[in-house]
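Excluded from the complex is one protein chain; the other protein chains are retained at their positions.
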Amino acid sequence: MTRVAILGATGYTAVELIKILLRHPEAEITALTSRSEGSPHVAAIHPSLAGRLDLRLEDLPPEVVATRADCVFCCLPHGAAASVVPKLLAAGTKVVDFSADYRLSNAAVYEDWYGLKHPDPSRLGHTVYGLPELFRERIRPAKLIANPGCYTTSAILPLTPLVKAGLIDPSNIIIDAKSGVTGAGRTPKLTTLYPECNESISCYNVGRHRHTPEIEEIVSAGSGHATNVIFTPHLVPMDRGILSTIYCVPTGPVTEGQALTALREFYDDEPFVRVVEHLPGSKDSSGTNFCDITVRAVRGRLILISCLDNLIKGASGAAVQNFNLMFGYNETTALL
Amino acid sequence: MTRVAILGATGYTAVELIKILLRHPEAEITALTSRSEGSPHVAAIHPSLAGRLDLRLEDLPPEVVATRADCVFCCLPHGAAASVVPKLLAAGTKVVDFSADYRLSNAAVYEDWYGLKHPDPSRLGHTVYGLPELFRERIRPAKLIANPGCYTTSAILPLTPLVKAGLIDPSNIIIDAKSGVTGAGRTPKLTTLYPECNESISCYNVGRHRHTPEIEEIVSAGSGHATNVIFTPHLVPMDRGILSTIYCVPTGPVTEGQALTALREFYDDEPFVRVVEHLPGSKDSSGTNFCDITVRAVRGRLILISCLDNLIKGASGAAVQNFNLMFGYNETTALL
Amino acid sequence: MTRVAILGATGYTAVELIKILLRHPEAEITALTSRSEGSPHVAAIHPSLAGRLDLRLEDLPPEVVATRADCVFCCLPHGAAASVVPKLLAAGTKVVDFSADYRLSNAAVYEDWYGLKHPDPSRLGHTVYGLPELFRERIRPAKLIANPGCYTTSAILPLTPLVKAGLIDPSNIIIDAKSGVTGAGRTPKLTTLYPECNESISCYNVGRHRHTPEIEEIVSAGSGHATNVIFTPHLVPMDRGILSTIYCVPTGPVTEGQALTALREFYDDEPFVRVVEHLPGSKDSSGTNFCDITVRAVRGRLILISCLDNLIKGASGAAVQNFNLMFGYNETTALL
Partner (left out) sequence: MTRVAILGATGYTAVELIKILLRHPEAEITALTSRSEGSPHVAAIHPSLAGRLDLRLEDLPPEVVATRADCVFCCLPHGAAASVVPKLLAAGTKVVDFSADYRLSNAAVYEDWYGLKHPDPSRLGHTVYGLPELFRERIRPAKLIANPGCYTTSAILPLTPLVKAGLIDPSNIIIDAKSGVTGAGRTPKLTTLYPECNESISCYNVGRHRHTPEIEEIVSAGSGHATNVIFTPHLVPMDRGILSTIYCVPTGPVTEGQALTALREFYDDEPFVRVVEHLPGSKDSSGTNFCDITVRAVRGRLILISCLDNLIKGASGAAVQNFNLMFGYNETTALL
């Protein structure tokens, strides 16, 4: 049994994480934190957890959390995460960090895209990126995992095999991504108010979404080829799910079948990547840790289509997959 | 041509009102107010109005508004409205007030349900309630109109004819009402965040929603019989629309046909009440100023079903209907 | 390990059932049937099951199904179910039937509400109704279980304790129920086409929905008091979830606290009924086997509010709960 804590337990990724961990036979949730006043019961914040978990959300310092938990899932915002993680590691706990703080390898790139000085730059460049399909063996022994972003996973998984196999031009990639609204978090704001985004589709942060450098860096690392992307995120009126439509230029005459084979061979033994022939909808993988991928050859292009649940394979499911690897459990425990 | 102003122009009822008024050949919008910093252009607040109206939202005192407008639509919250309305009236403008401030006739009842001392109690008891189907002739000469609430209109219109005709017991009425999310306003809050209310139905303010005394008072006034209701509002994952299912006890053996006839006779000449035989869905009247009503006799009860668009017949359409009456225009102008 | 088969595996309850059974350590799905041409792979019908289950949907006679399975979940329509179930039972398999065919005890009542002569009337009156909270000990040894309807469970669970305790008048109950669209099945029809029911709420089958006699019979059986209800179902633009708002007349001066206590005592040890103090939304129990219940005292009435997932506690979760009881497994297996 491994004792786990969740920092920043008021949001959508946290409640999803709690639900997965409640099904995990080897994990015991021992602490939840937030800055909410009065240490509310978790069911007061997340009514779906009524009767499931008898814990309060407490405003605890990292040192206290470390005494209660062997593994900490850190769901704090970027900036805040990297201020706390060093203390947790120093106290001997392992950490799966949901923020972007440890995903990039370069503090200057981080500062450029996130607009703040990195609080813990010395760990950049050697923190393991928690995508088991690419970095499984480095995840197992790691003390700190940078859990991937939701959009990034939906782009990295389909792209890496084709870039690595040399089938597509890594410098000419367009990612048109569509996400459900939980991806925008649980803090009330006008743009995610129900009547604002219901019955509407819109794009946002065109050309400047922070997942751009993350996609480029990890596809480059995973494939061995420097990669450049155009990334356009869209907000879709649904709770969860991401569909990415990715336009690639083949390096030569590549058939749909060849591209599909490259994907299949790459993910042959992967429990959570499904290479399919039909066009997947985001609902097919909703509520699961699967990423569905297919490809079409159209007028000299290869179009990759990938779907996943932004809260599970795009966040909390991936985190538990990493947790399972870090603590020697079966990788699929609590995830099927 | 009548010059009109809208106070509190940032919300959903205001933008709907603007769209209706833009189609009105005799109305010219001359001022919009809000406390937003920097006097933003109306299209910056409501992008759907881009290219439609070249006005800024200004923080104007009522005295200045009164110099620009012959009629003011006041979309301010309760309490705030009654602090401003006396000044507008004193300056000679007519006012259609969207708040609850002038809907009830008794300051003590107001204080009881709204939790604040009424700022302008002397006008209670003789302000005209702006439901043309009941009070048309009193609306025409009025200087101040209390525009009805959305839920209340959906309950008053089906109930009044049957109570007045003595067909149902006015002391034993259950109103189970369901509303789209725009009814909750445009101020960001957790309960109306997209992922909180999407894919969910819930009830709220059970037994203590503020439309309760308004329904009772107006049905009593319109029918001549003291009325008591149980009123339960529900939040439905859709933008707009209200469906009220109203359970009544007939005073004797009343057939479905008799009840339907009573409704039809009452609303025979009304341009915006449609007494129908089928079961209406809220979408049938969405985007219109219609209220659809039908009735079913079930196991000794009469069940009334009514639908309307909470932003139009439940707010801004009704307001323009009142405006048309007050200024001598055809009652349906801009509303069909 | 128990071998299970699903008859009529193309619908929403079937795919939900498959997902639950895939998590069940003691159940092995051995056969799926449908009349689809060409024996399609299950993932061609339900793409969310890609890579999860390698079975085809076959058009199999009950005798063949019986050789492959120890338990059959029958998801056929009413009428069709009772034509097949006798053969399955004769062949020695146990059956959980999702249809209404064995829920009522009287063939004349069945014929009256369902408009057809019952194909297997001799089993009516002594088939066990599969609501563990009321009939657990009778479910354990049963060979055939009539799995409850979705609306009915959402009404029976809150009503039975209060009727049994004599706190409410069993002859004066109004159930205003709201359901997501999966409740209407997966056969394409105009009324459940996306643009017809999206952004709309409507009621249907007012006074003549077939769950009416089922609610009355089971609350009567469970409480010992003859019960009469008015039942009005509504269609809500969401995939899943039911919220029932139930208006009751107390038999005497009953406080909210007393009603809550009666509910709590009745469900004290139940793993899947959560008596809560807050107003639950249907989303709180979405994706789970929980039924959430609370009560409010309003102006001399008691208003019960209950929520559940129509596909889980209202169908497939309840079926697996029954399966667990019938085969001696822990009742919560695969359901938490």
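A, B and C label the chains in the order they appear, each numbered from 1.
Keep in mind that, in the parts below, a residue touches a chain if its C-beta (ideal position, glycine included) is under 8 Å from a C-beta of that chain, and two chains touch if they have at least 3 such contacts.
Because the structure is predicted, anything quoted here is derived from the model rather than measured.
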| item | value |
| --- | --- |
| Contacting the left-out chain in the complete assembly, out of A:Ser83, A:Ser200, A:Thr255 or A:Asn330 | A:Ser200 |
| Touch with the omitted chain, as defined above, among A:Leu243, A:Leu263 or A:Cys291 | A:Leu243 |
| Absent-chain interface as seen on chain C, which is shown | 12, 180-182, 186, 188-190, 192-199, 237-240 |
| Hidden partner interface residues of chain A, rising order | 174, 176, 178, 180, 196-204, 206-207, 228, 230, 232, 234, 236-241, 243, 245, 247, 279-284, 286, 296-299, 301, 303, 305 |
| Where the unshown chain meets chain B, residue by residue | 22-23, 47-48, 50-51, 199, 274, 276, 278, 280-281, 283-288, 290, 292, 336 |
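Criterion: only the chains that are shown with their structure count from here on.
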| item | value |
| --- | --- |
| Maximum centroid distance from chain C, chain identifier (CA atoms) | B |
| Per-chain CA centroid nearest to the all-protein CA mean | C |
| Intercentroid distance (Cα basis), chain B paired with chain A, Å | 45 |
| Per-residue overlap in chain B, given as positions that touch at least 2 other chains | 180, 196-199, 237-240 |
